[in-house]
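For this view, one protein chain was removed and the others were kept in their places.
Here is chain A:
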Amino acid sequence: MARGGGGGAGGAGKTTVVVLDNGAGFCKAGFGGETDPSVVVPNCMARPRSAKKWVVGDQISEVQDIQGISIRRPMDRGYLINPDTEKEIWERVFKTHLKIRPSECSLLLVEPLFNLPSIQKSTDEIVFEEFGFQSLFVANAPALSHNYQVDCAPDSLIAKSNCSLVVDAGFSFTHAVPVFDGFVVNHAARRMNLGGKALTNYLKELVSYRAWNMMDETYIMEDVKEKLCLCSLDTAADLDVARSRGRSNYFLCDYILPDGIKHKRGFVKNPQAASAYMHKRKKVEPVDMEEDDDEEIAEKEETRSATKAGLPAKEDHQILTLTNERFLVPEMLFHPADLGMNEAGLAECIVRAVKACHPTLHPVMYSNVLLTGGSTLFNGFKERLENELRPLVPDEFEVNVQSVDDPLLAAWKGGSMLAASQDFHTAAITKREYEESGSSRCRRRFMF
């Protein structure tokens, strides 16, 4: 088998394969065959208010003044629109973190589904012309996550049927994609235009009206969302709880905003209180809640009025108090209509994706729903999805929702496995092939 026809420069040894899961939120990079990516950086460039220079990805964590940081992303709606920005980010990843010379490596790149030809072309240009990789293999996240899960649990139903329905809730959109025999069934894939970014922005909007103006603080709000948001299992009841005052409102929780002097980063004031809902949820119905209310109210009222008036509370912190925002934000994934979007919710999205497959696959799809992507990390996401999905699926089918081992990195890990296999070198486009026949013809082999 002729490996990497054009890339003779690799020498006798196996060429290094760089695996790059270039998500809109985070860019995960590492070497094929390894278990974990070497580096995970935010796929963006940022500029603090005080500086004129843009910093790249991972440098954000070193930035001193995080307030009002502007962020520029190379991706829009999940697709690469700004190759120049992307190039700078990749350059840093390759040079500083991986310490590789691209001309001696092959690249496995994870691309979104239904990538546009023009975007593929500009990607190829960066890969071959700017960086000069020896060869390129393009894969997609759902299939890789599926393969990773198959590898993780070889005895599971997923592995035996080699067939699943992958729900990939990413930064820009959420896909429900049937995977059959390790390959994506692309005509049945369904997409909701809602992802982590929209949720962050929604939270930002709610908070900016109700408490502090956070419209310029996407970065901080992202942290708030990740730490405090959760999926409600019974929205109506939880809204009642969130409306009550005093201790019975176990959704109430404070986040200390960074002030740039004492706290460079924000944090949750009382992590135990923040996760109180988890214990409450298991109990039947809190009856004895009313007793200690009165004393609590006075105290709460005091702090609340303090925060409302914008005065510093006791310890001179800027406190952001969240209640029902915590679950109303992820709620939008299940009911985008509430936001005014003319889109079906996640459960319906799954049902539509399954229905677009062959009927014999339906039962196995429903019993192999696989969650991946950062937005599935909300607490209670899996249970909520099960609850939503059950009424929509015919009685005789079993519904089984499970999370991939590592929802953030599953696609990368699947990619790493693929890069280590023989298939990679037989299927990859080499630089010479690209130079001879151009982007569009080479891309035909990665149709998805």
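The rule is short, and it goes like this: contacts are C-beta pairs under 8 Å (C-beta built on N, C-alpha and C of every residue); 3 or more make two chains touch, one makes a residue touch a chain; residues count from 1.
Quick note on the criterion: contacts and distances are computed from a predicted model.
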Which of "Exoribonuclease phosphorolytic domain-containing protein", "HIT-type domain-containing protein", "Ribonuclease P protein subunit p25" or "APOPT family protein CG14806, mitochondrial" matches, in UniProt, the chain that is not displayed: "HIT-type domain-containing protein"
Residue touching the undisplayed chain, where the options are A:V39, A:L157, A:A344 or A:A427: A:A344
Of A:K95, A:K160 or A:R243, the one touching the omitted chain in the full complex: A:R243
Full-complex contact with the absent chain, from A:V55, A:I71, A:I100 or A:L233: A:I71
Which residue of A:K160, A:R210, A:H279 or A:H358 touches the chain not shown here: A:R210
Residues belonging to chain A that touch the chain removed from view: 44, 70-73, 76-79, 81-85, 113-114, 116-119, 172, 175-176, 186-187, 189-193, 197-198, 201-202, 205-206, 209-210, 215-218, 235-236, 239, 242-243, 323-325, 328, 335-345, 348-349, 352
